[in-house]
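Shown here: the complex without one of its protein chains, the others still in place.
Here is chain A:
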Amino acid sequence: MDLTAISPTLLIASLMVAATPLLLAALGELIVERAGVLNLGVEGMMITGAICGFAISVETGSPYLGLVFAAIGGALLSLLFALLTQLVLANQVASGLALTLFGLGLSALLGQSYVGVKPPSMARLDLPGLSDLPFVGRVLFSHDPVLYFGIALTIATWAFLKFTRAGLILRAVGENHTAAHALGYKVVRVRILAILFGGACAGLGGAYISLIRVPQWTEGMTAGIGWIALALVVFASWKPLRVLLGAYLFGGLSVLQLNLQAAGLAVPVEYLAMSPYIITILVLVLMSADKSRAPASLGRIFHASS
């Protein structure tokens, strides 16, 4: 065993990359759930975003345009969910599952001619001076822009929910949609906007995998990250900063377990492979031992007549 082979600098840098798709998707789902909607279609929206972003950036040669269209693609797919659950009042669990199945199939269809194609690469942000600093430079100042966007989005989401009037309305809708309605807030409109935001975030997270982390397109490449994002929102007690912590913990452990294997640590591989899941759950469960709970109207169907 040679643990000195693991460089902490590179480890931290790569855990941030591994965590970003999870973080983006989970933040989107957090807003959706805080508005009282349970959308189980995260995986489907992610994979759709992954292929939309990949296709557009291959066709146009611009990874940034690809990311924009990934967000649009994810949002469009979530619009379908919004129509089903908010306007025709379909069951949210069933609609969400259907959205995942549909997204996986649709992305496979759209992606048929993109297998084995190489996307244009996105340059790392290079801040003269800062990126050359030892340790800090590599860890903090030489990533792709999307990674910083993920962190900024976490803080923005936190501030939005805590300090803004719009955030308060969103939370009111999620806690008690009948009361919010009685106060004159447009419950359905707020929820549709939240769902679209969730779709855009999931799409962006998917495109991060296909454009930056891997980068290439293959069917089913999100490989369950959307489901982990869903679980993460619950374990993080619907709090943005805990989502960030959970995502980094999960990303960190998945990268660390590969590094430990490569360094020849004498622990059975199976334990290492399951460690990210177990430790992430453990930590977040311990933290959620306070009085936080799910939004009261989560998953309940709203109709103005009821």
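For the reader, a short list of remarks on this structure follows.
Methods note: contacts are C-beta pairs under 8 Å (C-beta built on N, C-alpha and C of every residue); 3 or more make two chains touch, one makes a residue touch a chain; residues count from 1.
Operating definition for what follows: contacts and distances are computed from a predicted model.
UniProt records the chain missing from this view under the protein name "Nucleoside-binding protein", selected from "Thiamine biosynthesis protein ThiS", "Electron transfer flavoprotein subunit beta", "NADH-quinone oxidoreductase subunit N" or "Nucleoside-binding protein". When the full complex is taken into account, the listed residue touching the unshown chain is A:Asn259, out of A:Thr20, A:Ser237, A:Asn259 or A:Ser297. Within the full complex, the residue among A:Leu83, A:Ile169, A:Val214 or A:Val234 touching the omitted chain is A:Val214.
Of the candidate positions A:Thr60, A:Asn91 or A:Ser121, contact with the hidden chain is made by A:Ser121. By the touch definition given at the top, chain A reaches the unshown chain through residues 5-7, 10-11, 14, 18, 43, 100-101, 104-105, 108, 112, 115-116, 118, 121, 209, 213-216, 218-225, 227, 254-255, 258-259, 261-264, 266, 268-270, 273.
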